[in-house]
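Apart from one protein chain that is not included, each protein chain of the complex appears where it belongs.
The block that comes next holds chain A.
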Amino acid sequence: MSGGTPVIVLNQNTKREQGRKVQLTNIQSAKTVADVIRTCLGPQAMLKMLMDPMGGIVMTNDGNAILREITVQHPAAKSMIEIARTQDEEVGDGTTSVIILAGEILAVSTAFLEQSIHPTIIITAYRQALEDMLEMASSRYSVDVDTNDTDKMHELIRTCLGTRVHTQWNQVACRIALDAVRTVHKERGSDGQAQEIDIKRYARIEKIPGGSIEDSCVLDGIMINKDVVHPQMRRRIANPRIVLLDCDLEYKKGESQTNVEIRQEEDFTRLLQLEEEYIKTVCQAVLAVKPDLVITEKGVSDLAQHYLVKAGVSVLRRLRRTDQWRVARAIGATICRNPKACTIVLRGPSKDILNEMDRSLNDALNVARNIVLKPKLCPGGGAFEMAIAHAVSEKGKALTTVHQGPYRALAAALEVIPRTLIQNCGANVIRTLTALRAKHAGTEPEDWMWGVDGETGKLRHMKADGIWEPLSVKNQVLKTATETAILLLRIDDIVSGTKKGGVEGAAAAAKAAANEAAQPAAGGDE
């Protein structure tokens, strides 16, 4: 019995890694992901050129866009890429920061793992630190904003966007973004509905080449990129009555499969007649409400057009459903005077420039939305991170338990943001960062607003220069990065090649079924 044949318990294709090694490879792969986009942070960010398998090329410096394109093998790296998406969907900004920060948090954890501090202790400390950071962020290290002051808001959005957006277009983008967000902003309703700003659904961006950038504007209402279906229809209607349809103005065949056997010629004519009659009744029903404009999601046949033209009604057909929603929301009960949906028209010399404008406008819209929803700002340029890092680190000194180390390490990890900013603009990292730290240790009330100028690498006072970022973005970065680090730190075992409706499982099942089928047959033979 001693020795003997090895007992095979798991499928032999299963690979398993355990213990310290797993923790370290997880951290390593998370760091690798962070390193890929490290140079994409700040005003001196560089673009990445990504080639897909088809040979297509994408050039971007948007963290989320880069990570979406690259394929990763390691499961921990996948988890990292997921968080960029979460960040993008949640606040639409800070995707690069969240990855860099998560990578750094994991990197500082390595030291504790090597000192054999149990991961659960590190995690508890991180949680505590996260809570404290969020609390400090909203109570001490942010400033309130008055969202009703239009000039101030323009200025804020512009500074929040910083250098991300082309300068000439900057002013326009801010104006448009604020207008659009205000238009679709729905206040907290009396019926308990939370306030909402749904940019995706109710603010549509239409791009029309031609004209100059300054001609772009927010239409106070809806623009639909469609022409009337018939040239003789009216193109301008003041105070129109609009009918929104979700059905065809065409003859539709029945759902069931039908064959008609025709024996006489009259029958055929009659069939055609029936179709015409149908359209006529439908059109009459529409015309009965005396509309000036009919908009439908589906088609309109030539015959129906004819009837409607005769009645002097303009028709738009084959609208997208989302457009229809916006139209409904805009004209609904409020009769176009106070619309809650809008269309943004972008003008520009070429399609590429328009696309670029579209992207940056989206950033601006997100910034505007975040500020309106949570009117708190914090200084940019790494000042916020530095301030929080300093405060949390100080607070951590009072901890008496073993949690102190990881608690303060999380604070130290935050310095990666100013550090990367300095790195990316090529300044002396150690000298600048030390100087910045010294500034933050100062006693003046606004010393915590010192940050790094991402272009020159010099220290700057963020309030004086008006460089701000929405607090909601920063908060989400902190939350997501810390929680991902926690998730990955808790893992001590990776088993790959498990089933889950895998191909092999299916094949085995099929084989088993075949065997079963074969057995009764054999029994029959006997």
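Convention: contacts are C-beta pairs under 8 Å (C-beta built on N, C-alpha and C of every residue); 3 or more make two chains touch, one makes a residue touch a chain; residues count from 1.
As a convention for this text, contacts and distances are computed from a predicted model.
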Just go with whichever of "Integrator complex subunit 11", "DNA replication complex GINS protein PSF2", "T-complex protein 1 subunit alpha" or "60S ribosomal protein L6" UniProt uses as the name of the absent chain. "T-complex protein 1 subunit alpha"
Sort through A:Val58, A:Met136 or A:Ile491 and give me the one touching the missing partner chain. A:Ile491
Tell me which residue among A:Ala34, A:Leu67 or A:Ile83 touches the hidden chain in the full complex. A:Ile83
Where chain A meets the chain that is not shown, the residues are 1, 4, 7-11, 13-14, 18, 22, 26, 73, 75-76, 78-79, 82-83, 85-86, 89-90, 116, 118-121, 123-124, 127-128, 130-131, 191-194, 196, 246-247, 254-261, 263, 267, 270-271, 274, 325, 328-329, 476, 479-480, 483-484, 486-487, 490-500, 502-505, 511, 514-515, 518, 521
